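Note that one protein chain of the assembly has been removed; the remaining protein chains are unaltered in position.
Labels for the chains are A and B, by order of writing; each one numbers its residues from 1.
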Amino acid sequence: MDQLLGLLLYFFSLLTVGGIYALLALGLNVQWGFAGLFNVGIAGFAAVGAYTYAILTTDTSPFHYGGLGIPLVFGGVAAMLLSGVIAGIIGVICIRLRADYLAIATIGIAEIIKLFLKNQTDLTNGPRGINKIPRAWEHLSEERFYTSAPMTWITDAAGWEAFFASLPRWWWQPMFTITVLLFVFGVYLLLERARLAPWGRMMTAIRENEHAAQAAGKDVTRRRIEAFILGAVIMGMAGAFFAQHLRLIDPTNTFDAAKLTFLIWVMLIAGGSGNNRGAILGAFLIWTIWSGSELVINSSVEIIANYQDLFDVGVLRTRAGYLRMLLIGILLQFILQRYPSGILPESRPAAIGKQ
Amino acid sequence: MSNPQPVLELRGLFAGYGEMEILHDINIHVDKDEVVAIIGPNGAGKSTAIKAVLGLLNIRNGKILLENTEITDTPPEKVVTKGISYVPQTHNVFVNLSVEENLEMGAWTRSEGIVERLEEMYVLFPDLREKRKQAAGSLSGGQRQMVAMAKALMVDSKVLLLDEPTAGLSPKYRAEIFETIQKINGEGVPILIVEQNAKQALGIANRGYVLVDGTNRFTGTGAELLADREVARMFLGGRD
Partner (left out) sequence: MWTSFGFEFVNFYLIPGLVLGCIYALGAIGITLTFGILRFANFAHGEVMMTGAYLTWTISTLAGSLLGWALHPLIAAIPAVLAAIGILILIDRYFYKPFRDAPTIMVVMASFGMMLVVRSTVQFIWGPNQLTFVKGIDRPNEAVRQFTADFDMMLLVPNKHFWIMAGTIIIMLGFTYLLERTRIGKAMRAVSDSPDLASVTGIDVEAVVRATWIVGGFCAVAAGVFLAMDIQFLETTMGFRMLLPMFAAAILGGIGRPFGAVFGGLIIGLAEELSAYPWIGDAPLISPGYKTGVAFSIMIIMLIVRPSGLFKGRTF
């Protein structure tokens, strides 16, 4: 029974991360799928979201700036805003140039963000990262929350302690997972509306034929910057959830610029760029493959270890992770060449003026 | 009028870009030693007809023949090796390369006799000799056109295709270009030229084609077309 529960909790945890990836993929879909903007700094925007949330909401710590006691929701909103502002600045500078420049600038900004997080140790605790980030729902059982408003309005500390003691230890896990999934659904609904609204149709028109759209009096640059910011805002939100899920974030491992970014790209391309449902499907699918391949590769290594002793299997064990990355990379190349429109290809809303 | 073996022939050609068809049943041929002009209003498909020969278009139907061998759908870089030289209307020189380097690039498909051919070009285009070390981008429009033509002639051309060689040039240069075209033709190179300046083009052409809406409208010798009242009314009035 305990094993079953463990498995269930693991499943919830996988679902949570899948949901966070889905948010990132949806954000990228706004930028790439809708507006054709090539962003390879996804990890940077997610890191901004995660760190903003973490610094604003985490309790006082001797290692980094904090203890502001800002409610979690506002921490999340700030994460989205800051990510959007950075996207706005990059957008204003680079969007009028060809796509490659935006790619270079975004990978650059992701690196700069990482540098900042590593070097501003007073603020971020540098490479050691921020720990004990409050997680939605679970935070309610932390003393600093149940001893302050608004929780004190309901009952006193002793009452809360008794209440949480009556719950199973993992009570927050399904709640948190459902919250993340609800956000994914909410963002999805929002983006579907945007896609079918005049704004979305205009984005399609711009992507199809920039000059014609320009000639028709559309402010192409402005629309693109809007899409870039909107995507980054969603990525900031995903970052805030990522910080909550992990509770410990650091600039190097959590936000390995190329790898996190790359994984999101594979998700979107595999699922079908331009299609919101495709983005979500791709995120869960590739995440399943990604975590499944870890099991497969690790157990293969163990099987090899049982049957031969030609070489040091320990080496293979430590390096199996790279093989996984290699395979995912090849998978992307395969999809790009063979199925560039992904599993769920984009269904275009009718262009403006046509029915 | 038709020669038994034209150098270049577009036979019943239907072609366009992607889904859009621009040329409908075009018939054009260039015989040995001829200058042939294609004239017509803007958007009639004049330049498109030349680009079809280069393999830059989607050909739906019909044939392109070079000395009776079919070359339909040959990719551009191969067309050149078959002896078709082409001078695009704009962006027809490598601006960052010197004049001489431009000519050397023109001779890419040529394996020998490059130095001799270069010398012949400097005789044909004396202005270029003194500018040979200059970047082609620094030259005037007329001089660039000369470089572009010389570059195209670096191979042993079976036929030279010129896309509006005088567009945007001053009358002085225009006259010079037409003179040069006659000189090149005098060396035995057949020329197919697309022109806006119909009167001058027909003046030097053996024969001319008038294209309207992507199809043949009038065909005749240069003199016949110049004398034709309808052609004159449509294209020659007010020009030059």
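Methods note: contacts are C-beta pairs under 8 Å (C-beta built on N, C-alpha and C of every residue); 3 or more make two chains touch, one makes a residue touch a chain.
Bear in mind that the values here come from a model prediction, so they are computed numbers and not experimental data.
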> Which one touches the absent chain: A:104, A:175, A:216 or A:285?
Replying inline: A:104
> Which listed residue, A:38, A:137 or A:242, touches the chain dropped from view?
Replying inline: A:38
> Any idea which of B:109, B:180 or B:219 touches the chain not displayed?
Replying inline: B:109
>> Tell me which stretches of chain B touch the chain missing from the display.
In response: 54, 56, 76-77, 79-81, 86, 88, 91-97, 101, 104-106, 108-109, 151-152, 155
>> Need a quick check: the contact residues on chain A for the chain that isn't drawn.
In response: 36, 38, 40, 93-94, 97-101, 103-105, 107-109, 111-112, 115, 118-119, 258-259, 262, 265, 269, 315, 318-319, 322-323, 325-326, 328-330, 332-333, 336-337, 340
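Basically, only the chains that are shown with their structure count from here on.
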>> So the centre of each chain is just the mean of its C-alpha atoms; given that, what is the distance between chain A and chain B in Å?
In response: 57
